[in-house]
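With one protein chain withheld, the remaining protein chains of the complex are depicted in position.
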Amino acid sequence: MQPANEKTFAMTINGRRLTANDGESVLTVAKRAGIDIPTLCHHPAIEDFGSCRLCLVEVTKPEWKGWQGLMTACLYPAAKDLIVETQSERVRHVRRNVLDLLLARCPESQVIQQLASDYGVTRSSFTPRADADLCILCGLCVRVCESAVTAAIATLNRGRRREVGPPFGDVPPDCVGCTACAHVCPTGHIIFTEDKGVRTIWNKKFELLRCQKCHEPLLTVEQRDHLLKTRDLDVSYYELCPGCKRQRTAETFADVVLKTHPHFVPKQMGGSSGIPTVPFVQHKEVRP
Amino acid sequence: MKRLIVRPTECTHCRNCELACAFYHSGVPTPVGPHVIEVRRVRTVPVPLTCLQCDDAACVHACPVDAIRRNEKTWALEVTDRCIGCHACEQACPFGAMYFREETHRALKCDLCQGRPTCAAFCPTDALRWAES
Partner (left out) sequence: MEALRYQDVKALATHAAQLAASPEATQRRLLVCCGTGCLAGGAAAVAEALEQQLAKLDKKQRVQLNLVCKKTGCHGFCEKGPLVVLMPEAIFYKGVKPKDCEAIVHQTVIGGEVIDKLLYVDPATDKAVVKYGDIEFYKQQQRVVMRNIGLIDPAKIDDYILRGGYRSLAKALSSMTPDHVLSEVEKAKLRGRGGAGFDAGRKWRSCKKAAGDVRYIICNGDEGDPGAFMDRSVMEGDPHGVIEGMIIGAYALECHHGYIYVRQEYPLAVKHLQQAIDDARGRGLLGHDILGSGFDFDIEIARGGGAFVCGESSALMRSVEGKVGEPRAKYVHATDKGLWDKPTVLNNVETWVNVVRIIEHGADWFTTMGTAGSKGTKAFALVGKVKNTGLVEVEMGTTLRQIIFGPGGGMLSSGERGGFKAVQTGGPSGGCLPDSLLDLPVDFDTLTKAGSMMGSGGMIVMDHSTCMVDVARYFLSFLTDESCGKCVPCREGLWQMYQIVSRICEGNGDLKDLDQIEDLSQAIINGSLCALGKSGPFPVQSTIRYFRHEYEAHIKEQRCPAGVCKALITYSIDKEICNGCGACLSACATSAILGERKKGDTFEINEVKCDRCGACAAVCKFDAVKVA
């Protein structure tokens, strides 16, 4: 094990001594060690929020004289000599109730159904929500847009009436249609459709840029403009589709080959060349 | 440092590499997975196309969350679980080497199979070779 200093130190999770680094969360340390802690509102690229409460774990330190606290692993900092338990009775009890409550909120969500059944809940013991959708209010969509795109959506209202969406329920003016929100959503609540070169998300219609060669839809005009503003690649990077770019690359290399090999004749399979005719041949040893 | 060396002059366009790559990514005996290598013929020359693991990569420049990281051992650029699915890297790569998988909600690219590139292992002519550069 690495020597302990301020930057790296030892701590315990479920009885296993593990090395942790300063600034890491308990969740990061656990994941690295292959210890499974369920999460719903966590994403590695997004600042943790601690709203789903599924990742609650028991934490204690020797100087706490036996007192244990329930903390969210995603936010609680790894610390020297920290002792963590991820499956205590208390923890399982809270997780079971949280999943039972979420199942009442989103009875149709397969993700919730699966997680709930892991904790013994096949049918919710609570009143199901009327007109339930799949949103569990984890806030990932809002947070990813806020931190990595344009903050086009936010949480609206409070408590039971809380929801995620664009300001005033209108078409979001700042949305660039990148679909990151749809991809980080754990339950598939956010959907987008594409039809005839038009992408629709949050009730906003986006004209998709077309590949200048083959007219294959690329990304939205708005996202392209946003990338031009925020990243350091010029517009020429966003003019062709990946397929046509591969074609262009192939042409570039082919030109080089033909220039350097004026009498080039491509290698052929079978015959006297000794190359087998049947594809998918015996695997060769490849050392890393 | 070993690199994936591509020699179009040795390529027979057999497309073993595509099949092998798909097999690796799907993990099942029939290759249903996506492949991140493709062979295209231009005039008489077959060219195997895959990620060039650029030293100064456009995909890294395009990513808003620093999800594409260099593996120091293999030198491959890898898409980590930080990927938020915004497609910026897919559109930015000048070589068309970045792909996107709706099922995983994440971008997909060649990561040199953690240092044992499957395409090279299955190439019958060594047009793809994993060797010291």
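Things worth noting here:
Which chain is which? They are A and B, in the order written, and residues in each are numbered from 1.
Here is the rule we go by: contacts are C-beta pairs under 8 Å (C-beta built on N, C-alpha and C of every residue); 3 or more make two chains touch, one makes a residue touch a chain.
What you see is a predicted model, and the numbers here were worked out from it, not measured in a lab.
Although it is left out of the displayed model, the omitted chain contacts the following shown chains in the full complex: A. Within the whole complex, the absent chain has one touching residue among A:21, A:110 or A:125, and that is A:125.
Note on the undisplayed chain: of the listed residues A:50, A:197, A:217 or A:266, the one touching it is A:50.
When the full complex is taken into account, the listed residue touching the unshown chain is A:70, out of A:10, A:33, A:70 or A:244.
Interface residues of chain A with the unshown chain, by the touch rule above, are 49-53, 56, 69-72, 75-76, 90, 93-94, 96-98, 101-102, 104-105, 125-127, 136-137, 139, 155, 157-162.
Assume only the chains that are shown with their structure count from here on.
Once the centre of each chain is set as its mean CA position, chain A and chain B turn out to be 21 Å apart. On the side of chain A, the complex with chain B involves touching residues 43-46, 144, 147-149, 178-180, 182-184, 218-219, 223-224, 227, 230-233, 237-238, 240-251, 253-254, 257-258, 261, 264-269, 275-276, 279-281, 283-288.
Taken together, the chain B residues at the contact with chain A in this complex read 2, 8-16, 19-20, 38, 40-47, 49, 58, 61-62, 64-67, 73-74, 80-88, 90-99, 105-106, 114-118, 120-125, 127, 130.
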